[in-house]
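For this depiction, one protein chain was excluded, whereas all remaining protein chains were kept in their positions.
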Amino acid sequence: MLTTAFLATAAALVVLAIAVLYRAVKGPTMQDRVIAVNVLGTNTVVILALLAVALDSESFLDIALVYALLNFLMAIAISKFTVKRGDVI
Amino acid sequence: MLVPVGESVTLRQTVGYAVGVAEETDASAIHFVVPVAWHSAGDVEPAVRREVETLLDRVQVWAREDASGTTPAVETAIIGEEQYMFSPDDYAGVLADYADAHGVERIVVDPEYSPGGNVPLLRAMEVSLVERGYTVEEAPVETPVRRSRLTRPGGAVQFGLLFAVSFLFYQLLGGFAIVTGDTFDLFYELVTGTIAAGIVAGSLHRVTMSERPRLRRLGVQLVRLSLYVPYLLYEIVKSNILITFIILHPRLPIEPRLTRVRVAVWGGSPLTTLANSITLTPGTLTVRADGQYLYVHALFPSAREGLFAGTLERAVRFVYYGRAAAAVATPEERGDTELLQRPEEDADAGASVRSGEGSSEETRREGERSEEARTEDERSEEARTRDDRSDDDRTPPGDGGGA
Partner (left out) sequence: MSELELGLRTGAILVLLAGGVFFTFVSAVGVIRLPDVYARAHTASQTDTLGAGLVVGAVVLTYGFETEVIKAVLLLVFIFITNPTAAHAAARAAYVEGIEPWTEGEERR
């Protein structure tokens, strides 16, 4: 029963992630896209954590941790290097 | 003659030079002063204060050693305790006040002196002092070795602390083999953990911590932090419900404004904690931190009021400085809040950015440079006039914008 709930949640989050993709495509600014992709990435991390429980494979949690790190780095790096003066953080 | 001093490799030489100059020019007195960045409202540990006092004692002894015959009077002082110093201008202002109070016009600076700890402020501070009309000269000292700014003298405490944290983190990721009870696993995890943590601590303990950690104080702060986290979670959930209502409302009743708050927390990690907490609480988002000024984007009036009432700020002060410091007045009462309409500091610079597309980048840079050069007084003056101007079409801060 719980497994179904986890999978259903994951499915709902996938749908929401696809919805957020609209903002990532439309923009209009680079920062809008960064924010959208960051939300998408957070959703992905959560989905990975859900799958770890639902499919009973703990290694998904490690992947989720690494993905969360990469997601963070992505946001920071793009924010930093799309700005000309290059002094964000 | 005025000599700002602090821990530096060339302090001894600077003292010698200053005494020499004072004797040549028949100066009546040499003032050695330490501008301190800690605020007296924070619970400054006696140990910190003692360190500064020892430094001044040492300087005094050196000055006596160097003086020959007609000794100019040597005076020492700790200054700036009542002020929040952050920018080079703040330091220059504090020094200028002291200089004026004692009729001093000549300032000798130790080139290796670093008022802001690991933040390079010295050159900007000198420029600001020259602009105020003082004679500033750097003591001609020989620097033994040029230390790169990233590393600082390390110590066993830094190494130990970083090692412990890395080791614990490694074991956390390894899933605590200690719990599973397999002897080989346990041995393996402990050995690899020790090696990994050793490498991390050995290579980075000079970089990670900007000052010597005080373990007891760190412990107290962690305890207070554990009180703060539930409070923060409560705030997050509470205001998230509000923001949910607003986002799902058909008319989207938002009223976003960019605001600027001068916060009363001092130092890197308290500011980071506060800025991140502000961002985490729905309705407010820290856009930029500039010294003690936080540029906060507030989505609706009640979020803005909450920010100006400074509840989070007080909580962060409690975490880092204890209960006594929580009693500082709210940003609103201090008059440290203002509304900004646009990102540009300077309304004129903003206008020219809009009109001239081609040279926009250049104009903006120029605007910012002049902003940095401006003195504190002028800045607050400008803030006041801006507030006046904005009164007719905007709700002034703290005047019941929640209608």
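Letters are used for the chains, namely A and B, taken in the order the chains are written, and counting of residues starts over at 1 for each.
Everything below uses one rule, namely that a contact is a pair of C-beta atoms (placed from the backbone, for glycine too) under 8 Å apart; a residue touches a chain by one contact, two chains touch by 3 or more.
Computed from a predicted structure; not experimentally measured.
Visitor: If I'm reading the header right, one chain is hidden. Which shown chains does it touch across the whole complex?
Guide: A, B
Visitor: Counting contacts across the full complex, list the positions on subunit B that touch the omitted chain.
Guide: 172-173, 175-176, 179-180, 236-237, 240, 243-244, 247-248, 252, 254-258, 275-276, 279-283, 285-288, 295, 297, 299, 341-344, 353, 360, 364
Visitor: Counting contacts across the full complex, list the positions on subunit A that touch the omitted chain.
Guide: 1-2, 5-6, 9, 12-13, 16-17, 19-20, 22-23, 28-32, 34-36, 38-39, 42-43, 45-46, 49-50, 52-53, 58, 61-62, 64-65, 68-69, 71-72, 75-76, 79-80, 82-85, 87-89
The rule is short, and it goes like this: only the chains that are shown with their structure count from here on.
Visitor: Could you please state the distance in Å, as a whole number, between where the Cα atoms of subunit A are centred and where those of subunit B are centred?
Guide: 33
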